[in-house]
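A single protein chain has been omitted from the complex, and every remaining protein chain is retained in its original position.
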Amino acid sequence: MSIDSGTTAWLLISTALVMLMTPAVGFFYGGLVRRKNFISMVALSFIVFALVSIQWVILGYSLAFGGDIGGLIGNLQHFGLEGLDPGQGDTAYPPLLFVAFQLVFATVTMAIVTSGFAERVRLSAFVLFVLLWTTLVYDPLAHWAWGGGWTMGLGSLDFAGGTVVHISSGFAALAVALVIGKRSGFGQYTMEPHNIPMTLLGAGLLWFGWFGFNAGSALAANGLAANAFLVTNTSAAAGALSWLFASWIRGKPSSLGMVSGAIAGLVAITPAAGFVTVPASIVIGVAAGLLCYACMLWRINRGLDESLDAWSIHGMGGLWGAIATGIFAAAAVNGFSGLIEGNLQQFVANVIGALAALAYAFVVTYILAFVIDRVIGLRVSEEEEYVGLDLSQHGERV
Amino acid sequence: MSIDSGTTAWLLISTALVMLMTPAVGFFYGGLVRRKNFISMVALSFIVFALVSIQWVILGYSLAFGGDIGGLIGNLQHFGLEGLDPGQGDTAYPPLLFVAFQLVFATVTMAIVTSGFAERVRLSAFVLFVLLWTTLVYDPLAHWAWGGGWTMGLGSLDFAGGTVVHISSGFAALAVALVIGKRSGFGQYTMEPHNIPMTLLGAGLLWFGWFGFNAGSALAANGLAANAFLVTNTSAAAGALSWLFASWIRGKPSSLGMVSGAIAGLVAITPAAGFVTVPASIVIGVAAGLLCYACMLWRINRGLDESLDAWSIHGMGGLWGAIATGIFAAAAVNGFSGLIEGNLQQFVANVIGALAALAYAFVVTYILAFVIDRVIGLRVSEEEEYVGLDLSQHGERV
Amino acid sequence: MSIDSGTTAWLLISTALVMLMTPAVGFFYGGLVRRKNFISMVALSFIVFALVSIQWVILGYSLAFGGDIGGLIGNLQHFGLEGLDPGQGDTAYPPLLFVAFQLVFATVTMAIVTSGFAERVRLSAFVLFVLLWTTLVYDPLAHWAWGGGWTMGLGSLDFAGGTVVHISSGFAALAVALVIGKRSGFGQYTMEPHNIPMTLLGAGLLWFGWFGFNAGSALAANGLAANAFLVTNTSAAAGALSWLFASWIRGKPSSLGMVSGAIAGLVAITPAAGFVTVPASIVIGVAAGLLCYACMLWRINRGLDESLDAWSIHGMGGLWGAIATGIFAAAAVNGFSGLIEGNLQQFVANVIGALAALAYAFVVTYILAFVIDRVIGLRVSEEEEYVGLDLSQHGERV
Amino acid sequence: MKEMVSMMMICAVIRPERLEFVKKDLEKAGIYGMTIFDVQGRGDQKGIQLQYRGGTMNVDLIPKIMVEVVVPDGKLEETVGIITNAARTGKVGDGRIFVLPVMKSFRIRTGEEIH
Amino acid sequence: MKEMVSMMMICAVIRPERLEFVKKDLEKAGIYGMTIFDVQGRGDQKGIQLQYRGGTMNVDLIPKIMVEVVVPDGKLEETVGIITNAARTGKVGDGRIFVLPVMKSFRIRTGEEIH
Partner (left out) sequence: MKEMVSMMMICAVIRPERLEFVKKDLEKAGIYGMTIFDVQGRGDQKGIQLQYRGGTMNVDLIPKIMVEVVVPDGKLEETVGIITNAARTGKVGDGRIFVLPVMKSFRIRTGEEIH
């Protein structure tokens, strides 16, 4: 198949847009922590980006998209991108571009997980964790859903990464938070976000980048991409408003609530973007805002310190999105029907795909974090935590 | 007509670029207010984005681009995007993409209007205002100029929204400022911009996004888009320099003056971008910088608290741009001639189009703001204003 | 040749991406200086952008890409963009778009040079310097390498500007720093970066924009662009990690070190991006991180106040990149072989091209700065420097 | 104590928006030296009550500016008067002035003691 | 001096995270007036030692909050006691309280002197 320049242009820029999401996660999270950990939070996202970028071209791509081994993992045929010609392939875009596009998905997923580590992780342990997690958790899940693995075979639909990216990172963050423990002082005194404008900036860049994420996942510049683009925006807006108004009833409508709702809407529409209509995306977004808000309140009530709510927003929002895809998929959009159009099978396949990703990510992450913690220690000392990670891990100060 | 992937790719990314302009307006404005209203100012832009996004897909698009009713408004044939197929249409891009592209114009227009509300608007009244304004002011104006309405019929040229976006938002902000009244303390003590770098960041992102705004309005990736791109940049640069040097003569050349001049240049070239040459764009930009600077000085002298100068920059800059389009339009660029090439008719049509938008936007906005103010109150209490909107409206603090 | 919409779409967005790099340099640099010079540093980048934008469309483009005069400079055939039709040409993209694409390269180059002026330049002298430098240094160098000049004739390879952009700006910054002298107090007390998050933001935007810079330089949306995209990202990641780990051995692994390494990797891959493979890009990036880190340490030890390290990162990183291109160029990528594939000639041509740019940029800049300094004074007074440039040059304050 | 202490430090907590007036009025009286910084304060009113739907919300720490002026004893009354007048709006939250005794005072540039 | 000075300024350098407790406890005791600002401090411990690979690193200026409360002499002891209890964690770095004499005190709104 010959390269189509329009398709390629759209994928090039989509890749750049998604790349921007990784520092955007850093700023989104960085504004939410205390001042003494701002640099650390942004730095973690850059470190993730650098480490996963290298891991992906050497090993990760092959594990995810190499020849299938038992439905579970790819083989090493593309180790070091071996056997990929930059110019030719059986797609309308160059194979190397697909590598790059998938790369930025792997990095942003890892960046989301930093929520569970916030303000207390030891940098050296984090580096190790990143390399192992992306290899042992992300790469297999990407293979399952997109690389010819078993959930793909099952017919489970995941347009742009509801299971692979969001369920996996959200539940991984939860597992990490359980292993690493609460921040010292959590629950005793308030830990206010120190720089809300930076979180809003991060949110703006995430929303912007998400168009590459979802509409880019059409892997073409066509009507499907346009649909994905518009439902993405609509669901984000709906999520922002539902969280905003729900929190308004309980108290002041915070700007953080609004952007959290937007992210919830973006997460939930991610697996559905290529399968549902605009009206459905309003429903998906509204429900995402309300659900994730409720999950966040529940988490806080439970005294759980999954600090920056990757679990309640990405984990639970992703779960809802995967299920919603099974419900709202409309044949008119992309040929697939969901529960509403009477296709129970699709619904079941999607639930299975989601729960499998959830269980796998949670369990493997828990074990991984646990082992690293025992062997080299995941957490900084009490003094280092008190002084803050900026100073203690990086020798820098805002 | 079949979908062209290159055209579609360019429109997809243009839409994303223009989307970024809404938070960019938030940061641009947010840096200019006092610290206690920073979050509020950014939050308003996000709220606008969310509300208008939903209004547009349900109602707004149909009012603007539905079947014409008397040259004034569109009908409800596309209510809820009814009757729009994602994949097919009579354009080289998918119809849904046009919906998305037009959506982000509607949002950024509304965001500009927040200038008149700065540091004193009640959030609940603002939400109501947004829903009504975008429906009663923006949607009709979009219909007039682009949706088959009467100014379009008149032959008035507006390439990317000089009348619809800038004149309308600028004069609306003026009307709002007149109704809501001055900020308490205005004119008595100085209200310095609290975070100039954030305004510069907003300006940088606006300049960046404006390429999607103007070059995207070619609705194709071709020579016309290239022309729009280059004249846009040239006019912005010219505006930045003319304001910079003019203010240098009077005192220190502030960075805020420079970026204000850049925005003035961008605004003025907006209606002209697809009709004028690069040399003309220098003239347009230089004049825009000088004119808007003079308007700002006049406004301040008059003690008018249209706080963030949407009127002097977008309103007056847009007016100049609409007129300039009627003057400088060159047949070589896009087949249309202006006054300089002897086409008086074009000039007259453009003046009429601009004044009609100006009058409509000002009058309807004034009435709207007035009514909302009487019925539920547009403005926060004196205490809330003193404490700042961040705390009083959102319960948050920088 | 008829316009290809996909190619054009990719060049349009690439131009916008590269445009964003100029304010990004402003923020990157702005975070590194002291608080009292933050606005100044960002403002310089905007001023550069505005001035060079105008110079380019009037004069610069013609000097760089007009008909060749003796291999040294272009003629004035395109003065004021004379003779460029927006719509037609012998390329798959509109000629005016090439003007715009090259414009943003000229601006970002100039912005990098501000490193040598940091915290001590007089604004009026700077304006003069910019106009002269871009005309006397940048335009000829662009002609040499890309406009049909002598290094192009020599067969020296520079894919996206290793010599024209990075060597030239880095060594120009060095020359400027030598002429203007150290900041008062340099070496006596520490001048800590006052806002590291803004530097990280700038770095994130630079990384993002660099995809337009390098992959856009393919001037097409094809396999070559995809290759350039992926090696760019890989080299950046490798540079970030090598600087990070090298500095970790010596002390705390700072976030600034990491992003400096990323920029080093981006710089080094710039001339090579269209000629080398992904594995080679890892080597190039790792070496760039280590080399530039060593150069920075050497500079500091020497008490040289080239304040923001344009020399060590862009100058030396660019030099390494130009040489590395001569070493690693692989015929499989783009038909050119380097030293490793036995092509000594390519290596020699690249070394000559690099050294010529280096010498020309350094010498001419030195003379230019020297003359301006003698004639009107390059530097602010001691009091103005103490108070800071924000106040003394712009009358503004963070 | 009067004999031993010949200088006083006036610590005035004022509204940020009154700073310009305080500065100008002190200047007119020939009093230039001052040191200022941002503070937050609550007074006997326990902050500001915001009407907030059914209930109310209390914002108890309000941004203020602290102005510290050291003056010789003889200028104390005048200075306090100027600051009071310049900083006053008449509404709750105008702030307080505290006067602290200064035992000694030096100019760093010369090392000399100031009397 | 006792006779001349009837008010005291309590300057308490505390951990930022204890501020809420100090505020609440003072409130309970009817003491609302206070002025706070961000400071950095080092104590006799010379800051915090961080284990850092082979060596150690010393972070010597730690963020603290300064709480200034002016009280009549009679309330001094009580107030100091409340602050001490509310701010204490028992670990190094809890901070100090310095008590300074206040010669005079005025309310700007009314211009009246406070006693």
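Here the chain labels run A, B, C, D and E in written order, and each chain numbers its own residues starting at 1.
In this section, contacts are C-beta pairs under 8 Å (C-beta built on N, C-alpha and C of every residue); 3 or more make two chains touch, one makes a residue touch a chain.
Just so it is clear, the structure is predicted and the values come from calculations on it, not from any experiment.
Residues of subunit E in touch with the missing chain: 1, 8, 11-14, 37-46, 60-61, 64, 66, 80, 83-85, 87-101.
Against the chain not displayed here, subunit D makes contact via residues 1, 4-5, 7, 9, 23, 27, 32-37, 70, 100-109, 111, 114. Residues touching the missing chain, restricted to subunit C, are 35-36, 185, 188-190, 381, 383-384, 386-387, 391-392, 395 (touch as defined at the top).
Please note the rule applied: only the chains that are shown with their structure count from here on.
Judged by contacting C-beta pairs, the busier of the interfaces A-E and A-B is A-B.
Between the CA-based centres of subunit B and subunit E the separation comes to 51 Å, rounded to the whole angstrom. In this assembly, the C-alpha centroid of subunit D lies 19 Å from the C-alpha centroid of subunit E. With centres taken as mean Cα positions, subunit B sits 34 Å from subunit A. Among all residues of subunit D, those that touch two or more other chains are 57. Residue positions of subunit C with contacts to 2 or more other chains are 4-7, 9-10, 13, 201, 252.
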